[in-house]
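The structure under discussion appears below in the form of structure tokens.
Note that one protein chain is taken out, while the other chains of the complex remain in position.
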Amino acid sequence: MIDMLAMGRQVLAMQGFSRLLGTELIGYGPEGVEMRLPLRDDLGQQNGFAHGGVISYLADNALTFAGGSSLGPAVLTAEYKINYLRPGVGTALVARATVIYAGKTSATCRCDVFSVLDDGTEKLCATAQGTIAKVG
Amino acid sequence: MIDMLAMGRQVLAMQGFSRLLGTELIGYGPEGVEMRLPLRDDLGQQNGFAHGGVISYLADNALTFAGGSSLGPAVLTAEYKINYLRPGVGTALVARATVIYAGKTSATCRCDVFSVLDDGTEKLCATAQGTIAKVG
Amino acid sequence: MIDMLAMGRQVLAMQGFSRLLGTELIGYGPEGVEMRLPLRDDLGQQNGFAHGGVISYLADNALTFAGGSSLGPAVLTAEYKINYLRPGVGTALVARATVIYAGKTSATCRCDVFSVLDDGTEKLCATAQGTIAKVG
Partner (left out) sequence: MIDMLAMGRQVLAMQGFSRLLGTELIGYGPEGVEMRLPLRDDLGQQNGFAHGGVISYLADNALTFAGGSSLGPAVLTAEYKINYLRPGVGTALVARATVIYAGKTSATCRCDVFSVLDDGTEKLCATAQGTIAKVG
């Protein structure tokens, strides 16, 4: 049996950008993926909130991993769309992505990104939808 | 007369995340915005290409600045969509964004992101379209 | 108490295009909207499936009505994105849309469109996400 979480963490550890940001893979299986990114000053924009690019990065990465749970590890995000709903604040961002539909060579996935507040409660801050494609 | 480029650089310098990544504002005016991001190892994914999240970040930021050229500095990206076309490679990424349509409180903008190769030629690597909203 | 379903049906009946296509409003309330469109030959494309434009129309309309459930009747779809997952087939299409997040002047909504097969079972054929804006 494949340990998807361990395998996913290996892939994540190979992403220089994910190491720079400090992303953690919390859960990974057929039912979806959960990633967590602790917030710090150098992930912010000019108003002190998490930069939109950080939220997008996390959504993009979670979408790719979700697609990989159906299509195998050799995947990439072909395209996605994101709506920012509330500022990214608090101690961390958490992204949860699932597969909506998987074909043989591509999967359509959805991802919600939440702000984790000081007391541990979560607030939805962005929602994304995109296509993950098998490579090669 | 407002020096948009100088003002834009001030805003960019206030973004911790843009400082972390090393983004440069090359051009900024009513005709659009150009941003440049030198590539380095810790902006990559597991295959050595620029991480999709880096490309998305740059597109998102350029879209926001483009919208700001019409709506004023207090803006944010409400939503956008990006298609990844080719891997992000070479020495830098360059994003160029323009306003397609501007109303009073929102603007629809488009952004192309290019890989800058060693010889200075550019290859389109992603294209994005989104809505920038005036804040407050 | 406002009868949302009756009001929604009045609005739908005022849409010449919805009358041309034969769209029915099945459910409408704070929890979301359900629209149904019986399929017939002149809603098809060249392979006999429902035309993508028909599926998009239904998603767009359901998104707008969903947004209207939060923002009031004077709304329009500002933008949306749709992924086609399976061909639109069977006796009818059904679209179900809900509000993900509502602010004062705009709402982000999601919509799933299903094919209704001869035996009444449903198959997801498209999923959409978009922004509904208050007018005026």
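The letters A, B and C name the chains in turn, as written, and every chain counts its residues from 1.
One rule holds for everything that comes next: a contact is a pair of C-beta atoms (placed from the backbone, for glycine too) under 8 Å apart; a residue touches a chain by one contact, two chains touch by 3 or more.
Here the structure is a predicted model, which means the values were calculated and not measured.
Undergrad: Which residue, C:Ser56, C:Thr91 or C:Thr105, contacts the hidden chain when the whole complex is considered?
TA: Going through C:Ser56, C:Thr91 or C:Thr105 one by one, C:Ser56 is the residue touching the chain not shown.
Undergrad: Which listed residue, C:Gly16, C:Pro30 or C:Gly120, touches the chain dropped from view?
TA: If we include the chain that is not displayed, C:Gly16 is the one touching it.
Undergrad: Of A:Ala78, A:Val99 or A:Ala128, which one is in contact with the hidden chain?
TA: Of the listed residues, the one touching the omitted chain is A:Ala78.
Undergrad: I need the residue numbers on subunit C that touch the omitted chain, in ascending order.
TA: 11, 14-20, 41-46, 51-54, 56-58, 60-61, 64, 76-84
Undergrad: Going by the touch rule given at the top, which residues of subunit A touch the chain that is not shown?
TA: 78-79, 81, 106, 108, 131
Undergrad: Kindly note down the residues of subunit B that lie in touch with the hidden chain.
TA: So the residues of subunit B touching the missing chain come out as 81, 83, 85-86, 100-101, 108, 110, 124, 127, 129, 131.
As a working rule, only the chains that are shown with their structure count from here on.
Undergrad: Going by C-alpha centres, which chain is most central here?
TA: Taking the mean of all protein C-alpha atoms as reference, the closest chain is A.
Undergrad: Any idea if subunit B and subunit C meet via the same residues, over half in common, or different ones?
TA: Subunit B and subunit C contact each other through largely matching residue numbers.
Undergrad: Based on CA centres, what chain would you say lies at the far end from subunit C?
TA: B
Undergrad: Give me the C-alpha superposition rotation for subunit A onto subunit B, in degrees, nearest 5.
TA: 180
Undergrad: I'd like the Å distance between the centres of subunit A and subunit C, where a centre is the mean of that chain's Cα atoms.
TA: Taking the mean C-alpha position of each chain, the two centres sit 28 Å apart.
Undergrad: How many Å are there between the centre of subunit A and the centre of subunit B, using C-alpha atoms for each centre?
TA: Result: the chain centres lie 21 Å from each other.
Undergrad: Find every residue in subunit C that makes contact with two or more other chains and list them.
TA: Residues 81, 108, 131.
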